[in-house]
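First the structure, in the form of structure tokens, and then the observations on it.
Shown here: the complex without one of its protein chains, the others still in place.
So, subunit A:
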Amino acid sequence: MQRRVTFPNRVLPYLLLAPQIAITSVFFFWPAFQAVKQSLYREDPFGLSSAFVGLENFRAVLTDPNYLHSLRVTVVFSLSVAVAALAAALLLAVMTDRVVKGRGVYRTLLIWPYAVAPAVAGMLWLFLFSPAMGTLAFLLRRAGVAWDPLLDGDQAMLLVVVAAAWKQVSYNFIFFLAGLQAIPRSLIEAAAIDGAGPWRRFWSIIFPLLSPVSFYLLVVNTVYAFFDTFGIIHAVTGGGPAKATETLVYKVFNDGYVNLDLGSSSAQSVILMAIVIGLTAVQFRYVEKKVHYA
């Protein structure tokens, strides 16, 4: 934690820390404090006066059917994205680990979607599946599917899940591949000599040894689906149709920035803060300690 040898200056360290502390204070702590404070007040529509209402905003938010709906949407969305992105990445990583010829090429061709912005990823899939011009939408319709994500909530959800998962596969792939390559070959060889086939070896040896990586990725993917996918939803569906894809983050943005309902938006912000703190705590406590076999 602390080095034995340090420099004796008294003022210099504060100067070195000043930029970071200034930015965090002005743009992180002060607004967060304001959010907490505002969540306890109710402001009149013209912003002229505000009254202390205690936990009233929270009660209103947590009993609002729209908010509970949005919470359900978020859970469905996050779980679908995490499961789809993890499963696809694991499959591709296992296959890449298996082949000898062309491994580097496969790796390069699979990692670059990481650089595509979530909003752009959403648009790419929208172009393919837009009822007005998407070639795949056209083919679906010709095959008899009533495809219109602008009207059908489930189809809109499917579209944003696919786009969000598509973008995240490359990230998971890199970590799974690193995890696979860290497994000692001798272990797998020993199992093979004992007569275990590839299927058995995967489920009895490789998969358990990957569990720390998998758990870590599950947390990261959940955080990604909660927060970073705002761009996909904002650009592709705008939370619609009929709020079918309105996640919690989209709702905070919409209620605060668009509809200017500050009390409710602040209460929602504080709830989201609690969720992030919970997820970060899980990430730091469990990832290192509980799921560990090596």
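Structural remarks
Criterion: a residue touches a chain if its C-beta (ideal position, glycine included) is under 8 Å from a C-beta of that chain, and two chains touch if they have at least 3 such contacts; residues count from 1.
One rule holds in what follows: contacts and distances are computed from a predicted model.
The UniProt record for the undisplayed chain lists the protein name "sn-glycerol-3-phosphate transport system permease protein UgpE", from the options "Amino acid/amide ABC transporter membrane protein 1 (HAAT family)", "2-oxoacid:acceptor oxidoreductase subunit alpha", "sn-glycerol-3-phosphate transport system permease protein UgpE" or "ATP synthase subunit a". By the touch definition given at the top, subunit A reaches the unshown chain through residues 2-7, 9-10, 12-14, 16-17, 19-21, 23-24, 26-32, 34-35, 38, 88, 91-92, 95-96, 98-100, 102, 106, 108-121, 123-128, 132-135, 137-139, 166, 169-171, 174-175, 178, 188-189, 192, 198, 201, 216, 220, 227, 230-231, 234-235, 238, 249, 252-253, 256-257, 262, 265-266, 269-270, 272-273, 276-277, 280.
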